[in-house]
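All protein chains but one are shown at their positions in the complex.
Note that the chains are named A and B in the order they appear, and that numbering of residues resets to 1 at the start of each chain.
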Amino acid sequence: MSVLLDLAVGTLTQGLIYSLISFGIYITYKILDFPDLTVDGSFPLGAAVTAVLLTGGMDPFLTLPIALLVGAASGLCTGLIHVKIGVRDLLAGIITMTALFSINLQIAGSNLTVDRGTSTIFTAPATMALLGSLPLLYRKLIVSFVIVVLLKLIVDAYFRTKNGLLLRAVGDNETLVTSLSVDKGRMKILGLVLSNAFVSLSGALVCHEQRSFSATMGTGQMVFGLAAVIIGTTLFRKVSFVKGTTAVIIGSIVYKACIQAAISFGLPANLLKLITAVLFLVILALGTLREKGGARHA
Amino acid sequence: MLELKNVTKIYNPGEITEVCVFRDFSLRVEEEEFVSIVGSNGSGKTSLLNIICGSIPVEEGSILINGKDVTHEKEHVRYRRIGRVYQNPAAGTSPGLTILENLSLADNKGKAYDLTRGINRHRRDFYREQLSALGLGLEDKLDVKLGALSGGQRQAVALLMATMTPIDFLILDEHTAALDPKTAEIIMELTDRVIREKKLTAIMVTHNLRYAVEYGTRLLMMDKGKSVLDCAGQKKKNMVVDDVLQLFNQISVECGN
Partner (left out) sequence: MKNNTLKKIVCVIVCLTLVMCLAACGSSKPSSETKIKTIGINQYGEHASLDNCRIGFLQGLEEAGLKEGVDFKVDYQNAGFDDNVNTQIAASFAANNVDLMCGIATPSAVACFAAAEDKNIPVIFTAISDPVQAKLDSGNITGTSDKLPVEAQLDLIRQLQPDAEAIGIIYTTSEANSVSTIAEYLEKAPAYGFTIEAIGVTAQSEVTQAVDTLLSKGVDLFNNLTDNNVVGVLPAILEKTNEAGIPVYGSEVEQVKLGCVASAGIDYLQLGRQTGAMAARVLKGEATCEAIPYETISEYGIYINSAALAEMNISVPADVAAKAIESSEA
């Protein structure tokens, strides 16, 4: 039983930490309709900066806002390249992503490990004071849960502000935003900034959790985020807008649980991706089938 | 007051697909005038609206709004004083947002879109009033997403949104063309009422000759980038659809339509 619990706790933690990527993708892909490949670079960027700061002895909690800021800066780059220079969305992301690969190597080398003596947000004095009696596994879950839920609430609140409404309108209908006398380019840049700030924060949390950064850790994160968003929003298709953030958190957890299940079943690693793809397809198919079924009943 | 001075607009200049829409075109629209523009396809009606709004640049000439040269002003800056309703009902509203959210956004035009609450509760009653004046029963659907409404309902909301804040010009871009005749009639009547109540200067492009004759204070017929008929005042009032239709058929036949 404890094995089951530990496994569930570990998977939930992974799902929560990585769900910040899906927050980012949710903003760019779902709201702005912008396929942003910056993610594969901004995710390791957050981890690289965090690894360097942690080994430099910075307070672990202070690394989080810094990761947000550097991620925001990378989103700003993609935004400016797209809006001001007029490079196509996909290419703008690729340009920033490619540049970030070198920048990450410059910041933290090909990989950087944070030794056990250095405290992370999961072992920092503040965390220990509150949750010191719990095993690390549970502390990781609680700390990441608090961070993710806090951010979810902030994002939900933001979507209800004037600015948030406008951001939602940009993805829906650019023409309307121009008619409202607002520069739609600026809103797109803002969306990319927000998105990559979240993605970078996810990288930072992974670095805290894994105690390491590697230059290749960004590969495939955009695809992961996209999958989490699609799984989440398909499962919760009919739920009203603000719950989108909750949906993508669950999407992320489901994705990680699928991988964990595949590993635990001892499925051959070479087939892991194929199995993930099949599970992904099943979820999507169930989503659309249920939609069709519902329509027939109605 | 709006003035177009010697405007030249060429699409794809220098290429084999080069098309000259306007050459040395001038137009002056006075305050509180309601201009209906008719013309066959490709006569430059929509291009004219796009030039006024700044959606497309011009090769030569200048555009003046209330005497101020706005030729090089960006599109979104120009919209500060312009409201526009499009042919596609989806273009003037955000389908993913509720009526309340859409109206709140439109209500804030010209002000900062900051981090304060998006929906203004104090204005709820005001929105309800405005919606009920449309007579489409939308006042009870404030929390319904725009995407769930019919084309006519959407267009009515779009019209409301375009005229919510004080504007100098209302641009109507075939805004009844995508609606069924009955709904089109309702929207057209609404439009006329709003223009009168708010004393707006309006420019309406339409394919419906009857609307062009019945509504508005001035009628403009365009053909190949030129104005072939321009009448206002009493002469416009005395016009009947048949007069316009005759001329319209004449130019259309010339075009080989």
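The definition used in the following text is that a residue touches a chain if its C-beta (ideal position, glycine included) is under 8 Å from a C-beta of that chain, and two chains touch if they have at least 3 such contacts.
These numbers come from a predicted model, not from an experiment.
Novice: Which shown chains does the chain we cannot see touch?
Specialist: Among the chains that are shown, those touched by the missing chain are A.
Novice: Return the single residue from A:Val70, A:Ile107 or A:Ala215 that touches the missing chain.
Specialist: Final answer for the missing-chain contact: A:Ala215.
Novice: Among A:Leu91, A:Leu137 or A:Ile154, which one is in touch with the chain left out?
Specialist: Touches the omitted chain: A:Leu137.
Novice: For subunit A, which residues reach the chain that was dropped from this view?
Specialist: 2-4, 6-11, 14, 18, 101-102, 105, 109-111, 113-116, 135-137, 206, 209-212, 214-217, 219-220, 224, 235-236, 238-239, 250, 253-254, 256-261, 263-266, 269-270, 272-273
Basically, only the chains that are shown with their structure count from here on.
Novice: If you average the CA atoms of subunit A and of subunit B, how far apart do the two points sit, in angstrom?
Specialist: 42
Novice: Inside the complex, what are the residues of subunit A that reach subunit B?
Specialist: 158, 160-166, 168-169, 171-173, 175-184, 241
Novice: Which positions of subunit B touch subunit A when the two form their complex?
Specialist: The touching residues are 74-77, 79-80, 83-84, 86, 90-97, 101, 104-106, 108-110, 112-119, 162.
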